[in-house]
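Take a look at the structure below.
Only a single protein chain was left out; the remaining protein chains are all shown in position.
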Amino acid sequence: MRRTPTWPIHLVLLVVSAAMVTPLYWVLKTSITGDNIFAYPPALFPRHVHLYYYVDVWYYIPFVRFLVNSTLVSLIVVVGNVVFNAMAGYALTLAFRGKRAVVLLLLSCMMIPFQATIIPAYLITKELRLLNTHLGLALPLCSTIVCIFVFKAAFDAVPRSLIDAARIDGLGDLRILARIMLPLSTAAVATNVILAFIWSWNNFLWPLIVVRNQEMQTLPLALSTFLSYLENTTGALYAFCIMVLIPGVLVFALAQKQFVEGLTSGATKG
Amino acid sequence: MRGILLNRYTVVFGAMAVSVIAWNLYVATHSAGRIAGRVVGPDGRAVAGATVTLREKTLTTLEPRAAAQTDDAGGFVFAGQRAHHFVLEAAKDGVGKSERAAYRLAFRGQSLSISEPLRLQP
Partner (left out) sequence: MNVARRWRRQGVIWLLLAPSLAIFFLYRIVPLGWNAVLSVQKWSPLRPAEFAGLYHYEEMLLHDDVFWTSLGNTLVYMASAPIGIALALALALLVNAGLRGRTVYRAIIFVSYPLMTVAVGIIWRWLYDEKLGLINYVLIRLGLVERGIAFLDSFTWAMPAVIVAAIWQIVGFFMIIVLAGLQSIPPNLYEAAAIDGADRGQRFARITVPLLRPSLFLCLVLGIINSFTSFDLIYVMTRGGPNYATELLITYIYRAAFVLSQLDYAAALTVVLFVLLLAVTWAANRATGGEAGAVEAAE
């Protein structure tokens, strides 16, 4: 069998990688450059480098406040997701009356995108008096069907013998879940944590609807408000952009495997 | 124990937490906000009694914050300054005005000794 040369493949992949990275590099360069960013032609490499745009972002806007908001909301979402999804996933491994209806219900709920529910969700949140609160921001995201099935698959993989032994020892369902299932499913927990974090951290439409004053803004909303007030007039916008992207890139770099596994669990399930 | 310590999450987030705390400690202990500099005339000699105005640069405007007089050696000092991006301008009647000089600091309250003197031009 003839070996095909690999360098053309490398070449194409390098070009594609450059195309994928260039936008990020371009904004990073703009955020750390000490040159005038409004000078034409735009320079490919900055001649002077400084971090003062980041200082601007830190002080000119209540960045810490926004960061705290985003972190709090994401924390609630992550904890809610892990707890509720694990509970529901475990329940789905047991046999009970109405199970098929529940599974059907969950699968059909997956077809309802969040965007099709924004108006009533807003009205409901208003009735619950959760507008402009962290809980109101977090609540719709606190359980996701994909993650329930991730847990279910992980729990299904736990050997029956362990469960049977636990039942004989008289352990109730909740204890079985906490003491046996969860410790053996750290991968599923990790996937849940990462997916829930990324979805809640990047969520923009819901905070846009629910947040009513400046201080409760989460980071995506704050970034968008910054853009609408100041447009392109300052390099601080791009420093803000980079600061906001760092957690996402960090999570991606640290937990790529779980992230990919979580996302493709829909692909391999069908 | 070793496993937890060497876990990449602990390392990364631990390093971040440590550097954030260290930075905040540094900022807290070095926030005298002392801006010092000199004013010279068109001939290069120190000018006493010149007025130096400090204006803070916000994203959209320049806000006047403080003014100081130069001493006999032409030096001036602002203390307790809280702006991180500001503009200095020196003027003396009869001698001239200096250009606006912009300075950026790494954190609010950082002290700065300006090496290049403000030169008055008529």
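Of note:
The letters A and B name the chains in turn, as written, and every chain counts its residues from 1.
Quick note on the criterion: a residue touches a chain if its C-beta (ideal position, glycine included) is under 8 Å from a C-beta of that chain, and two chains touch if they have at least 3 such contacts.
Note that the coordinates shown come from a computational prediction; the quantities given were computed from them, not determined experimentally.
Taking every chain of the complex into account, the omitted one touches A. Within the set A:Ile124, A:Val158, A:Leu171 or A:Ala187, the residue that contacts the chain not displayed is A:Ile124. Contact between subunit A and the unshown chain involves residues 1, 6, 9-10, 12-13, 16-17, 19-24, 26-27, 30, 37-38, 40-42, 80, 83-85, 87-88, 90-91, 94, 96-97, 102, 105-107, 109-124, 139-140, 142-146, 148-149, 172-174, 177, 198-199, 201-202, 204-205, 208-209, 219-220, 223-224, 227, 232, 237-238, 241, 244-245, 248-249, 251-252, 256, 259-260, 263-264, 266-270.
Everything that follows uses one rule, which is that only the chains that are shown with their structure count from here on.
Chain centres here are Cα averages; for subunit A and subunit B they lie 39 Å apart.
Looking at the complex, you find that subunit B touches subunit A at residues 8-9, 12, 58-59, 84-85, 104-108. Interface residues of subunit A facing subunit B in the complex, by the touch rule stated above, are 50-52, 55-56, 59-60, 230, 233-234, 236, 250, 254.
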